[in-house]
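Left out: one protein chain. Kept in place: all the others.
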Amino acid sequence: MDAQTRIQEENVELHREALLRTPVEHFDIAAVDTRPILAMYEQMRFTAAELSRAYRILSAGLADEDCCLFLSLAGSTSAAGCMDIYRDLVDAHLVDAIVATGASIIDMDLFEALGFRHFHRQDDLNDDQLREHEIDRIYDTYIDERDLRVCDETIQKIANGLEPGAYSSRQFIREIGRWLDNEGSEYCKKDSLIAAAYRNNVPIFCPAFSDSSAGFGLVAHQTEHPDAHVTIDSVRDFRELTTVKTSFKESALFMVGGGTPKNFIQDTVVCADLLGHPSRMHKYTVQITVADPRDGACSSSTLSEACSWGKVDRALEQMVFSEASLSVPLLASALFHQHAKDKRKPRNAAGTLSTAQNTP
Amino acid sequence: MDAQTRIQEENVELHREALLRTPVEHFDIAAVDTRPILAMYEQMRFTAAELSRAYRILSAGLADEDCCLFLSLAGSTSAAGCMDIYRDLVDAHLVDAIVATGASIIDMDLFEALGFRHFHRQDDLNDDQLREHEIDRIYDTYIDERDLRVCDETIQKIANGLEPGAYSSRQFIREIGRWLDNEGSEYCKKDSLIAAAYRNNVPIFCPAFSDSSAGFGLVAHQTEHPDAHVTIDSVRDFRELTTVKTSFKESALFMVGGGTPKNFIQDTVVCADLLGHPSRMHKYTVQITVADPRDGACSSSTLSEACSWGKVDRALEQMVFSEASLSVPLLASALFHQHAKDKRKPRNAAGTLSTAQNTP
Amino acid sequence: MDAQTRIQEENVELHREALLRTPVEHFDIAAVDTRPILAMYEQMRFTAAELSRAYRILSAGLADEDCCLFLSLAGSTSAAGCMDIYRDLVDAHLVDAIVATGASIIDMDLFEALGFRHFHRQDDLNDDQLREHEIDRIYDTYIDERDLRVCDETIQKIANGLEPGAYSSRQFIREIGRWLDNEGSEYCKKDSLIAAAYRNNVPIFCPAFSDSSAGFGLVAHQTEHPDAHVTIDSVRDFRELTTVKTSFKESALFMVGGGTPKNFIQDTVVCADLLGHPSRMHKYTVQITVADPRDGACSSSTLSEACSWGKVDRALEQMVFSEASLSVPLLASALFHQHAKDKRKPRNAAGTLSTAQNTP
Partner (left out) sequence: MDAQTRIQEENVELHREALLRTPVEHFDIAAVDTRPILAMYEQMRFTAAELSRAYRILSAGLADEDCCLFLSLAGSTSAAGCMDIYRDLVDAHLVDAIVATGASIIDMDLFEALGFRHFHRQDDLNDDQLREHEIDRIYDTYIDERDLRVCDETIQKIANGLEPGAYSSRQFIREIGRWLDNEGSEYCKKDSLIAAAYRNNVPIFCPAFSDSSAGFGLVAHQTEHPDAHVTIDSVRDFRELTTVKTSFKESALFMVGGGTPKNFIQDTVVCADLLGHPSRMHKYTVQITVADPRDGACSSSTLSEACSWGKVDRALEQMVFSEASLSVPLLASALFHQHAKDKRKPRNAAGTLSTAQNTP
């Protein structure tokens, strides 16, 4: 390396530090009580009314003793500052099971558990320049690409430690939780959704698990162990998730974004029917999204449309037309203050899965 | 009328009562202090960060002693429950001048000043059936069409009482304010934005004034008085608004929605230049809208784009991607609690218009 | 001026030339026949089906001998390449009256009539830099700000030549048409919508006329002639537009975008009723927009909602979810090829306005 190259590289390093300066801090739902705001929204119309009704519906779901509440996560709200909200809801026994994108669980939650951070976008560097600085961008957040590689390697390390065989994503994520709680505790810098879910017997399902940092780690693992290795069987995820659904009389869906998680949790009603264990439609359903229904896609499709498929009960469903970073804190804070101190009984959704299903 | 027809009509009347049952109540910004929420949003990203930055920008504008704050209103947020917010901001001296659609000022604000209400949509009556019930719909709100006609007639009555001649909308709305404060006080059931603006010397401009109930009333007035009547000269509005703009060193724009008001207030910078009174670009600018910039229209155009036209300073501008009923209460409450008790000095923007301009 | 400043200014001039290099060319609806495409869209669903149904509806409106077709224009589609489409529809007798934003008619159509052009955005100059180069941006188009000033001055010159008094925007725009056809013909470089409308007795209404370059020119005119000058009476516009509406048994609306034009033309039904000349709801109505109805604003409101107000017949209405530059050419080409050679009889909508109304 000649002098000039070294100077350039040093400049990149200095610039990287400047670009990765202001970390995202997550909203703390315990710190404010938004119920008075939602009470006024209730008398209004448009989106304000939608959000207050979403609160009433999920609140009813939480108060229903026969009901299991599923949180569905798509999009990058965890990167943008909602990450601790989901963890705190789990710890307060207000979420019983989770269906999520791999990115939310691995690239964001495990990533911050390992001590890495998301950062505020700093200025108008273009995306070519960011690439040269090894900085990845999600809208107005920055991620250090080098940190992400550690996340991939952690997945690989955990996979290497497991018995070869077919795992559901739920089983694999539970192993991550176990690792965070045990040998990984020395690497773990922050309490996380994965860890809280592990502690609280809240299963986490990622129907497209390999479409994330988990995929990178698992590909590396399989390549390293070509003959006997861990595989992720998403069919098993579907069976398990349906078992959770059918283990409770009623269900509530708190959907942040759409995507594969939205479809997967809704489809459990149909799957239950097919397996000869007919189950009721999801009774309390909320989706927060700005996706436009006029594109005819699943993410944007109305919850009413899902009723035609026999998946969602129309009586208590609400779409909320809002980018989630704005509305999820308001909604979750109100649910937390209304229900957390009631000591809602944990549903132990993971316990509905038999031992045979819990190990590969 | 035969018996059957009478019964049908009675049924319609009964049904109308049932449909117009739950009035919209407006958000009360004094009742909650949202600053702790915005402080947490500031550490987040995505829309939450946009809203907190919008707050910082407008707060800086309010703290700037040389600055006049313009509120721009388009869309139906007043019908949906934000109406009192705008009035309360005016009464707290946090808004110095207003540019709005005719609908916001006449069909909504004057309408409720006269004691009428907007109502919650009740059920799935289709729009044909609503028409048969003389109920008008704005998204999920209902309006009694019969009440709207009283609003038209009030405009006609006020116009009939004025000297014939060319008025700016600002002048005409000031006359409405005067009427509400005097002979109209017996009809007036509720304090309103128009009345607060009249009391506080806050001028209100409607660049497309006849595109509203005001248009209906003024058409009736002109038809009734074909030879000598009130006309609305929108060119005069533009001159007057530019005079207000140039009377202050700096300006802030708090834009709710886009439309004609957004363009009109921005254009004052160019107009001032043309009149030989060069004025600085709008310094503190915020727009709340979900309009998609990819349609290339003015309502959705970025504030950065407005900088290319020399209208808006890029340093302190912020678009907020949110339907306004959700975010305006949060933003306005924070501004109110931060600045109302400081007793910000009224800017008396109406006073910048000479007597000659104030009367036709 | 020192040497360095002169060099900088020369650089700006050179750069301006490079930036204003590739002019927008307008779609030529005669050059392709899109009917085979729309016929296939008709068998599909989603937006393709919406567009084909919009074609069927407007086609039925054109075939209806008692029907007057109103074209409503908002947004910047004329800048983006649809300008000649509107002119060609007028020349083919497929549009009978126009309601538009001032920008569409003055800043875009008159602007190009005078020989100026819109240009393709060239590269990533930011908006501050564009301002320094006196280049205005509309999304991905550029406009030379110096050319726009000529447009303002032309308006001023035309206003200076008129008798003082209150004009509707329709009357004033007719005077522009007359000017283009006579003394202005030496400046006129391109055939335009204004000129075609003048030739074909197609009235053009701009309910917010001063919210455009027209406003700049008229403010300059009024300032120059403080005592006796032209004023624009938008109430008169409303009366005249209602007269046109009530002069025909049926009406069709071809709305590109929303905004003030959408509301203004729809309101004529209510205005007619108020004036004691009850008129039927608009029978054939189409709106092309990507505006999201969930914001509760007029631009995005469904045509079905307009039925609750008694303005639009639900039987033949169609919203088309598309940015207009993509779909207007397809739709207009099909209408042109289906109806232009039939020699549809001109409706002479301007002729419905009495002489007394045609002159101030």
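The chains carry the letters A, B and C, assigned in the order they are written, with residues numbered from 1 in each.
Here is the rule we go by: a residue touches a chain if its C-beta (ideal position, glycine included) is under 8 Å from a C-beta of that chain, and two chains touch if they have at least 3 such contacts.
Predicted model only: the values in this text are computed from it and were never measured.
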item: Candidate in contact with the missing chain, chosen from A:59, A:72, A:192 or A:242; value: A:242
item: Which of A:208, A:252 or A:319 contacts the chain that the document leaves out; value: A:208
item: Touching the absent chain when the full complex is considered, from A:39, A:60 or A:307; value: A:307
item: Among C:12, C:49, C:162 or C:275, residue touching the chain not depicted; value: C:49
item: On chain A, residues whose C-beta touches the chain left out of the figure; value: 74-77, 79-80, 103, 126-128, 130-131, 135-141, 145, 152, 166, 207-211, 215-216, 218-220, 222-223, 230-239, 242, 257, 259-260, 263-264, 267, 270-271, 274-275, 289-299, 301, 304-310, 314, 323-325
item: Interface residues of chain B (partner: the chain not displayed); value: 45-47, 124, 126, 292, 294-296, 321
item: Footprint left on chain C by the chain that the document does not show; value: 24-28, 31-32, 34, 36-37, 40-41, 43-49, 51, 76-77, 79-82, 118, 120-121, 139-141, 290, 321-327, 329-330
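Following the convention adopted for this analysis, only the chains that are shown with their structure count from here on.
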item: Interface residue overlap between copies chain B and chain C, same or different (over half shared); value: same
item: Turn needed to bring chain A onto chain C - CA fit, degrees, nearest 5; value: 180
item: Intercentroid distance (Cα basis), chain B paired with chain A, Å; value: 40
item: Geometric centre distance via CA averages, chain C-chain A, whole Å; value: 47
item: Chain B: positions in contact with at least two other chains; value: 76-77, 79-80, 139-141, 290, 323-325
